[in-house]
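With one protein chain removed, the remaining protein chains of the complex are shown where they sit.
Then we have chain A:
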Amino acid sequence: MKMPTPDASVLARRVEIANALRAIVPGEGVIVEQDEMRVYETDALTAYRQLPMIVVLPKTTEQVSQVLKYCNEIGIKVVPRGAGTSLSGGALPLADGIILGLGKFNKIMDIDYGNRTVTVQPGVTNLGITNAVAHEGFYYAPDPSSQIACTIGGNIAENSGGVHCLKYGLTTNNVLGIEMVLMNGDVVRLGGKHLDSDGYDLLGIMTGSEGLLGVVTEVTVRILKKPETLRAVLIGFPSSETGGDCVAAIIAAGIIPGGMEMMDKPAIHAAEEFVHAGYPLDVEAILIVELDGPEAEVDHLIGEVETIARKCGAVSIRVSSSEDERMVFWAGRKAAFPAVGRISPDYLCMDGTIPRKELPLVLNRMAEMSERHGLRVANVFHAGDGNLHPLILYDANKPGELQAAEDFGADILKLCVEVGGVLTGEHGVGVEKRDLMIHQFTETDMNQQQRVKCAFDPDGLLNPGKVFPQLHRCAELGRMHIHRGQLPFPDLPRF
């Protein structure tokens, strides 16, 4: 993966820049020692590593504003970073850029049950929000698997999902307001405790912008009351097709489960060997359907789901009869990634989304690809919303296997786009899928997106080299290709 060429003139001024940053962020907030910067050299996409030029850890919005303004004025690239759990390399440093770490923004500022909101600094973890309101029976709905570590600021950058988004939405549907700092140092507030922000939906475009548009310094999210009851059904199927049919039948019955997760045979076996969740081993796919809500509703729907599953040809059906049993059903699914890690030295986790009806086709084609690339693949799948997580098993110590795994992954994602889906459902493009963007978007489509960046960061200094395969200058994107004197379409009806 090619990153923007480091600017030698910037690197030559490293000491001077560090001193200027120290004037803004005093004390231990500026790090220049290689050993101390090592922890920042990668995120959860560990295949890529790069030491940054300098790490800055501001404590206040004012400091963030001054740091960005300074960097903007002298043309230094900035990579914002939360907890560094990005699976797509969103926080990968640049050799001639600074890492702006938001780890010190870790305070919960306001809990407002009357308005059902929590306002926090961006370095608070996803689970930290839920923990702060759990004693009153509330929670924050989006729950990415990394929720114990990932920060809410990072969730906004990536528009993180989780297993409950079919019913409760992604980050973008649960954030009400932010304070952010633009590259020029401007502090902008969007939204608040009210339900919709005014003017253009800049909160919507910020969410999922992967740190390319602004640095979030405060976040207001909505919280929900915990459902009264949660119960899960574990269903085994003789084929992925029948499992997929069952998902469609559940939705056709008007049921939107809190969670609906599917695993294929290799994933079932790996998970079962690891956590002994009691998964059936003689099936091709399992589906975990979790229903949450008022007790009477959950009891009613569990019965409906059982009936549907039977009609779809399920070979085993188990309904959780206790909270412990429900947790056991989930234990295997939640441990799927480390379980695969046990049976293979390395694995790549992909993240495409497809229209659900294409599942059988995609799984069959993936099996063919597996053979062609000579690598195994295990699948876990957010079945409700079509978000696939194929895990490609490889051994980085075997020459050529990493490349083969990456090629296999690219083939899977291209297939997702081919059947009407997208490259990434919840992990982000980052550097990982950057060069695949051309398979989903035309140059015109991408230019239209990149022009938004020109409004936020005209010099392209914030997290360059991520998301878009080609860096364009705003002047170049601004050009118009229309010439005067075109005939105004004679066949156009007018009145």
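What we mean here is this: a residue touches a chain if its C-beta (ideal position, glycine included) is under 8 Å from a C-beta of that chain, and two chains touch if they have at least 3 such contacts; residues count from 1.
The rule we apply is simple: contacts and distances are computed from a predicted model.
J.: Out of "Beta-ketoacyl-ACP synthase", "2-hydroxy-acid oxidase", "ATP-binding cassette domain-containing protein" or "Amidophosphoribosyltransferase", which one is the UniProt protein name for the chain not included here?
T.: Per the UniProt record, that chain is "2-hydroxy-acid oxidase".
J.: Looking at A:22, A:59, A:193 or A:269, which residue reaches the missing chain?
T.: A:193
J.: Looking at the whole complex, which of A:233, A:271, A:312 or A:354 touches the chain that is not displayed?
T.: If we include the chain that is not displayed, A:354 is the one touching it.
J.: Just one of A:61, A:316 or A:449 touches the chain that is missing; which is it?
T.: A:449
J.: Applying the definition given at the start, please give the residues of chain A touching the unseen chain.
T.: With respect to the unshown chain, the touching residues of chain A are 112-117, 137, 158-159, 161, 165-166, 169-170, 172-173, 177, 182, 186-190, 192-205, 207-209, 213, 225-228, 248, 251-252, 254-256, 293-297, 299-301, 353-357, 382, 385-387, 420-429, 433, 437, 440-442, 444-449, 451-456, 467-468, 478, 480-486, 488-489, 491-495.
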